[in-house]
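Take a look at the structure set out below.
A protein chain is absent from this complex, but the other protein chains hold their places.
What follows is subunit A.
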Amino acid sequence: MKSNLYFRRVAVIGAGLTLFRRRLLETPQELAWEASRKALDEAGLDLKDIDCVVIGSAPDAFDGVHMKGEYLAHGSGGIRRMVTRVFVGGATGVMVPITAWYHVASGLCQKVLAVAEEKMSPARPHPQSVFRYIWDPITEKPLNPNLIWIFAMEMHRYMYVNKISKEEIALVSVKNKRNALNNPYAQAAGNITVDDVLKSEILVWPVQLLDTSPVSDGAAAMVIVSEDIARRYTDTPVWIEGVGWALDNTEWTGRELTYPRYLEYAARMAYKMAAIERPSKEIDVIEPYDPFDYKELHHIEGLMIAKRGEAPKLLKEGVFDIDGDIPSSPSGGLLGVGNPIAAAGLMKTISIYWQLKGTAGKMQVKKPVHTGLAQAWGDLMQASTVIVMRN
């Protein structure tokens, strides 16, 4: 059942990406400009046509520039325009098109440039260390944890409750890195085997090196417009049909780590808006957030595309392969393309947009697609954002 909200239809008509690489020469502003320029070119618009700009970036600490919204506005076409910066950690990348969506859906703007950028490489010795102050200062920080610790605990709990082996999880990394071979922007593409994953360096058990996405720099941009503009500029608009976002309990120690409830809430909101009742039947292609391989399975379950604990079984059957029933991360995802936090989520949204437009090139999935979904996750590991698009 469709919800009883009334708003204007919103479409995507252009998108652009930079290469995802470690330590790109370009400054954050230059990266934002490159992605924005490509998005405008694909849309057939110029900067003067744009009403407002939405900028997404995760913590300033990654690029090492404070007030990054203002800093990036320069390269994102934000000068002398309405500019909004959104910021929900890893979930930011999909929050960017969602925010652009409500700028247009509400009638406030007609043509929005949505930009996400992240450089993960300036912080030395490792960007992981900028997370130092996200922990509870009394009960957690004395242990000097890093983020991989809690992903490792979440992964372990997921494996334990659902009786999933590391081999089954490693298949995600194998699939995504293989898909990334088709992606001209990808950083970590490759034909690897389950064995390679299991033999890679152990970071924080059970997380190994090839279970994780690499450190990357990159930017992504999208042009999001109202219906009449879309009709004027393209014959193949891709419609944003549903959006959802939610936050679970920020005390991660108190959450059920086996199942991403934050995502179920966000997905239900988006599905309701898009009138999707049976996600596994009605969604043709998905880009679930996969900074770690188990996370893609976790999120496929949270999206209610697989039952709890059953995503690994479907993966093994080939359901999520590029020629499967519900191709998952055909772009290669974060594991294959790279993980410049905010840009990675928008890259996933762009991937779905290109799939629905039919311009994904070698990434194009085999079956015809009508409905696609992108998702991101982050903040203190409890925020999720979901976007459903149709052609």
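The definition used in the following text is that a residue touches a chain if its C-beta (ideal position, glycine included) is under 8 Å from a C-beta of that chain, and two chains touch if they have at least 3 such contacts; residues count from 1.
Assume contacts and distances are computed from a predicted model.
K.L.:
UniProt names the one chain left off this complex as which of "Pyruvate synthase subunit beta", "Fibrillarin-like rRNA/tRNA 2'-O-methyltransferase", "Sugar ABC transporter permease" or "Zn-ribbon domain-containing OB-fold protein"?
P.N.:
"Zn-ribbon domain-containing OB-fold protein"
K.L.:
Which of these touches the unseen chain: A:130, A:300 or A:387?
P.N.:
Spelled out, the listed residue whose C-beta touches the missing chain is A:130.
K.L.:
Taking the full complex into account, what residues of subunit A touch the chain not shown?
P.N.:
Output for subunit A: 23-27, 29-30, 33, 36-37, 40, 46-47, 61, 64, 74-75, 77, 79, 121-130, 132, 144, 146, 201-205.
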